[in-house]
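Let me begin by handing over the structure; questions about it come next.
Shown here: the complex without one of its protein chains, the others still in place.
Letters A, B and C name the chains as they come in the text, with residue numbers starting at 1 for each one.
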């Protein structure tokens, strides 16, 4: 499989390049990044890249015969790259975030799949398989418990709280409740609060979120469900940016066989 | 709903009696237990039971107009109770363990459901909803990781290891791998073992099980999945025998609407 | 050792009675509780108590020859009971809470120890050995990390947040920092808060506290310390009121040998 990487000079892009280079079943044929145009890719990623130079031009993808492009870039750049790929018949695996509903509709039209003479596209906000499973399991478990709270723990350099993944997890729990008619969790019975300034808050369906920020931590999330006499805890620990790579490789391997636009890694996992 | 309890004098049976008595939507109409025949149920369960006496005879169920029987007794007794219920048109919720494949076939014929003019039956080895979800999630997660280990933790009075739930969980992980063609996990790479006598072992699909036994603990189980840069942990804590009651109540509520024989609580959870 | 129990009809008092009755090295000789005066203790605690009746009068303690009194009652009652014990030469183990600094000074004068011809007294806010160790360890670890947060988890019937133990733990962490001149932890760097209404807050030394409230949980507390590349977590799980009994038994066994007034179980643990 001939792979091009868009946003090759970013943190995720460089990790994708290293991953593709390391796998015998994948071939890295193009690295795109206007900010590093002309750079030696090997220098950028710290491993041998067969002499590949970073390019600033989209037609480097067609010139190199890329079959699939992995895009971890910025929103504006990604819009152009994906329009180009759709035209050129190149499948796309997209981790860039910020797409609007209109963007996704547009992508659906462009990447209409082989039956429409077009390539396919997989867009996902989170490529960590464990995080995607956690969210799905939380949604499935939600109707069967009397309460749920989320504790997410990150390094102290993280500036927002709660984390985006925690927010989405709370929404998924609410969706799981709604789908079975089980509604919001019972309201909080706390009547005395001795302190204020807590990090976190109350999210959808009454789910409480707690944000821990400590030096040394990486990215961790725990969902705790409670019912009479028991609790169920689902925890995802991400120790390294490499945790996203299994999901990216999975998407590269499946994109040719998944007609049209797929939104969310969970569909590749058969969840 | 008019409920009879078979094995009413056992630990689980008494808990079921207390639970049924406490719920406004359920009515406890018969308590069966040959070992406590004639006893005042209130004395046995420590809460008011409307003057109900424990009976040693099956026809107490029909005499009381029971619509569903909950059976937590011994294998031999359960066989007779269930044959009686099937004849008498009484649905059954069964937590007694030890049924053979032949028993289950026989139950399937007897509890053939309304279309066959027969009542329904739900049999489950585990009524703790959290444990049932854990096992299902473990099965679903299994194909997507490179390794899985189970740590189960129980009070020091538990005489067998690993726990039955841990053994079933390992089988479910193996089933999840087999269903997707992902096979056994890679073999253990440990070459130096400094100690022996560890509690636990290697189970299906190469899953390692670890059994912790400590005073104070109740019943806890953790499944840990690992892949590049991440881990996913699913943990169930059971603090109290009451943790089984949510599942029992769910089954009582659903048994009339689930034609025929249902094996396993997971089917009631839509998993 | 001849033991009297004051507040014998309360939840803790009844547990203490059961514990004393069950131990061959202790003899329960008096049970005091004005609210249950004249009651059969066996009925109250559900186990055989050698025919002992609950008394409403303090001189039941001297009449029974009690060598030590365990007091889990209310503040006002405890003040009287302890004044009586000090006069009567009976050692005291006290779990009643709410004493003021003046109360403790007064107790120090009354329980001046054998050298002063007086009995001894041990007062502790928390008799769960694990919780006491956790607090001491948190204090010891505090100077060596760059941040600390506390997550305490309780059943949803708990009406205040954070828990008293969590508040004391934060104070102990602050004390550990102060004692080594390491001061407050660096301030929180969070700049975007997406939700509000979080349960918990910021305590002494800048320690963040998070309060989880879920059905099924009992009483759990976790302190997480972070530093470059690592974290240290200390967790106490209390599954049962019985978790306090080891500490009570320890105090009963040591009170005769510890001259004067001892405040805090940690001193008995040699911490």
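Keep in mind that, in the parts below, contacts are C-beta pairs under 8 Å (C-beta built on N, C-alpha and C of every residue); 3 or more make two chains touch, one makes a residue touch a chain.
Bear in mind the structure is a predicted one, so any value in this text is a computation, not a measurement.
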- Sole residue of B:36, B:91, B:136 or B:208 that reaches the chain not shown, by the stated touch rule: B:208
- Query: Which one touches the absent chain: C:3, C:128, C:202 or C:255?
  - Reply: C:128
- Per the touch rule stated above, subunit C touches the missing chain via residues 128-131, 133-134, 136-137, 140-141, 144-145, 180, 225, 227-246, 269-271
- Task: Determine and list the subunit B residues touching the chain excluded from the picture.
- Result: 145-149, 151, 153, 156-162, 167, 186, 188-203, 208-217, 224-231
- Note on the structure: Residues on subunit A facing the left-out chain by the touch rule are 216-218, 237, 239, 243
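Following the convention adopted for this analysis, only the chains that are shown with their structure count from here on.
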- Could the interface between the copies subunit A and subunit C be described as same, meaning over half of its residue numbers are common to both, or is it different? same
- Chain centre separation in whole Å, for subunit C relative to subunit B (CA means): 38
- Message: Averaging over Cα atoms per chain, report the distance between subunit A and subunit C in Å.
- Response: 47
- Note on the structure: Contacts with two or more other chains occur in subunit A at residues 145, 225, 227-231
